[in-house]
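The structure appears below as structure tokens.
One protein chain omitted, others in place.
Naming follows writing order (A and B), and every chain is counted from residue 1.
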Amino acid sequence: MKPPVFEYERPPNLRAALDALSKHGGKAKLLAGGHSLIPLLNLRLISPSRLIDVGRLSELQYIIEEFGQLRIGALTTHNTILRSPAVAAGCPIMVEAYPHVANHSIRNRGTLGGNLCHNDPAFEMPLVVTLLGASMVARSARSSRTITAERFFKAPFVTDLAADEMLIEVRVPRLPAGHGYSFLEVSQRYGDRALIAAGCLLTIRYGTCRDVRIGFRNAVHNVFRIPAAEAALEGKAASAAVIDAAAEAAAKNLTAASDLHADEAYRRDVAATLTQRMLRIACARAGQAIAE
Amino acid sequence: MSDLEVNVTVNGRPFRRRIEPRLLLSDFVRHEIGLTGTHVGCENGVCGACTVLLDGLAARSCCTLAVQADGRSVETVESLGRVNNLSPLQRGFWEKHGLQCGYCTPGMLMLMTELLRENPNPDRETIRTRLNDNICRCTGYEDIVSSVERAVELMRGDKAVR
Partner (left out) sequence: MAEAGKIHSPPAGRQKERPDQRLSVIGTRMLRKEDPRFLIGRGRFVDDISLPHMAHAAALRSPHAHARIKSIDKTAALALPGVVAVITGEDAAKETGPLPCFANPPVEQRCIALGKVRHVGEPVVLVVADTRYIAEDAIGLIKVDYEPLPVVSDMMEAINSKGDAVLHPERGPDNIAEHRNYLFGPVEQEFAQAAHVVKRHLRWARSGGQPIETCGAVASFDEGSEKFTIHVNGSMYNYIGFTVATALKVASHQVNLVPLDAGGSFGSKLFLHKVAVLAALAARAAGRPVKYIEDRIDNITACDNHGSDRTYDVELALDANHRMTALRYKVVDDYGAYFQYGLGTHGNGFSQTVGPYKIRAVGAEIYAVFTNKCQQGACRGFGSEVTNFMIERIVDAAVDELNLDPVKFRHDNFIKPEEFPYQIPTGNLYDSGNYPGALDMALQMLDYEGWREKQNAARTQGRYVGIGVASCQEKGVFSATEFWMLNRAPGFALTSSPESASIKIDATGKAIISLHAPCWGNSPETVATMVLAEQLGIDPADVSVTYSDTDHGLPGTFGIGEQAEGDSGIGSVQDIEQAGDQDTLRAGAYEFFDGKFAELIDDESGDGESNQDRTPGTCSGSGAGGHQDFALPAGMRPSCSSSLSAATQRSHSVG
């Protein structure tokens, strides 16, 4: 299982990388960590005529705290982010999700940008950044734009990036101190591809749940947030009955997915259970007791 | 596809070679440099048998192009020790029966070398969690965990971390 033939270049800086992208457009692929791309090449599932190696662009490897947001360079590796005190403080759901992302060795080389641009429907980070309300900064040789997460992830393996655009930064708004969060995943074994991944964020104000975000990945579709589940909780005091309602809404509104590894009924059942668990964890973290 | 020149430091020695860009790091190490201790199991990033250290970090060499190691340092199992001078990890694996067929072993040793450098005193749970990266079809893993624990004991008596 060896890669097919391709041309290769390693641009010395971002400008040169963007020039290369605009020149070669859809026929070129960006190489960052390579742990998603190279297996595809080894299987000869894709055959790009050119690889543009951006893995060493240190100008895109950073974690910067500013103005109530966290700016993460797209080529920052997963393990760097996982270990960052700034990330732990600003968006702890990311740190909670990270142990589920591939495994340690892959996280040494894999980058957040590479992960998000690949948008495998079992990947956790697209869900996490969507729940966080992050925006993606995309740049091409001619322009720059900011894309909301909702718009960025269009379909499994498809993002909103144009052929000449590169994701250069992920901007994560800081959440209020003391916010509730939880990330849970079910896979056949620890470390395997997620069958269902689930995440939630909420803030408690005057004893009620606000700004509730509940989302899933089901390994088949894009999924992400489930408004009906969020609405069951939004503005209400957390109680067993309200959490039940949210769980039921999550299960019912999860996009149906049956594949080799799990059928639709199983996924719905797990979604309900994960909702129960993660809302309780999130409320506990936010210091909110659940009325039973 | 044009050839490129790469300069890679392997186990502390500099090598310069002309290679195709598509040459995998696993094939570079095994066939260009001739160090066959790094093994290939899946060429899909799943099994970890091909694990080497790239600038000190565990990496799957079958999912890395040799050209990505240009100007970088690679460490393979051959750097750990010789038969009459095994590293604590190698010694631990020997004493605690951490291998049977030996095929996954180099990958395990490199993965655990990284762990013990970052944390010379990991508990069993930490070892097990890290071990999740790699597959062994022979041992059932318990003896590998015990081998790493034994290495930690040996290291306490031997300050140099290899």
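To be clear about the criterion, contacts are C-beta pairs under 8 Å (C-beta built on N, C-alpha and C of every residue); 3 or more make two chains touch, one makes a residue touch a chain.
What you are looking at is a predicted structure, and each value in this text was computed from that prediction instead of being measured.
**Student:** Among B:Leu54, B:Val74 or B:Cys104, single out the residue that touches the unshown chain.
**Tutor:** B:Cys104
**Student:** Out of B:Val40, B:Leu116, B:Leu131 or B:Val152, point to the residue that touches the absent chain in the complete complex.
**Tutor:** B:Val40
**Student:** Tell me which stretches of chain A touch the chain missing from the display.
**Tutor:** 1-5, 44
**Student:** Residue by residue, what part of chain B touches the chain that was omitted?
**Tutor:** Against the missing chain, chain B presents residues 20, 22-23, 30-31, 35-44, 47, 49, 76-78, 80-83, 86, 90, 93-95, 97, 99-106, 109, 135-138.
Everything below uses one rule, namely that only the chains that are shown with their structure count from here on.
**Student:** Cα centroid separation between chain A and chain B, in whole Å?
**Tutor:** So the centroids are 30 Å from each other.
**Student:** Inside the complex, what are the residues of chain B that reach chain A?
**Tutor:** Residues of chain B touching chain A: 1-2, 4, 20-22, 24, 27, 43-45, 48, 51, 54, 57-60, 62-65, 67-68, 111, 130, 132-134.
**Student:** Considering the complex alone, what residue numbers of chain A touch chain B?
**Tutor:** Those residues of chain A that touch chain B are 1-8, 10, 31, 34-35, 38-39, 41-43, 51, 53, 55, 79, 103-106, 108-109, 190-191.
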